[in-house]
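Every protein chain but one is kept in place in this view of the complex.
Let's turn to subunit A:
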Amino acid sequence: MASVKLPESKIQELKEVCQKYDNKGSELINVLHGAQELFGYLPAEVQEIIADELNVSVAHVYGVVTFYSFFSMLPKGRNPISICMGTACYVRGAEKVLDEFKRILNVKVGETTGDGKFSLSCLRCVGACGLAPVVTIGERVYGRVSADDVKKILSEYA
């Protein structure tokens, strides 16, 4: 993976996140949440700083980051698309919706489009099963989405 140069000001902010949790190793997950909010993702460089600050090994930090699906080591697109793959959405045709997003954006699940505009991921149940199938883009929730709606939804972000 290409190395990432982190801006000095952000590094300072990251250290402040660690301090907010008293630089305790047991607060690692909360620190990672804070760090991901700050950078949008958790590149190796960020993990190294956190390991230093909390006085735990980088391997330990990496182990935790890769264990939880909420943490990502790849930058997300400006408009992160998530298709709900909970059971309720699945039986109401979420797979077809996902296929359509894949086809139009020409990316696989977990990837970001070349222009950095969209990233595509699946998630497990947002709990809006009454609106199945559900797609979220950023904070916005789209309900009762069919494959035919995909083009129109994407055009809102043109």
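The criterion applied here is as follows: a contact is a pair of C-beta atoms (placed from the backbone, for glycine too) under 8 Å apart; a residue touches a chain by one contact, two chains touch by 3 or more; residues count from 1.
The criterion applied here is as follows: contacts and distances are computed from a predicted model.
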Exercise. Which protein name, taken from UniProt, belongs to the chain you can't see among "Sulfurtransferase tusD", "Phosphoribosylformylglycinamidine synthase subunit PurQ", "Electron transfer flavoprotein subunit beta" or "NADP-reducing hydrogenase subunit HndC"?
Worked result: "NADP-reducing hydrogenase subunit HndC"
Seminar exercise, completed: Touching the hidden chain, out of A:97, A:134 or A:153, is A:134
Exercise. What residues on subunit A make contact with the chain left out of this view?
Worked result: 24-30, 32-33, 63-64, 67-71, 85-88, 90-92, 99, 103, 123-132, 134, 141-143
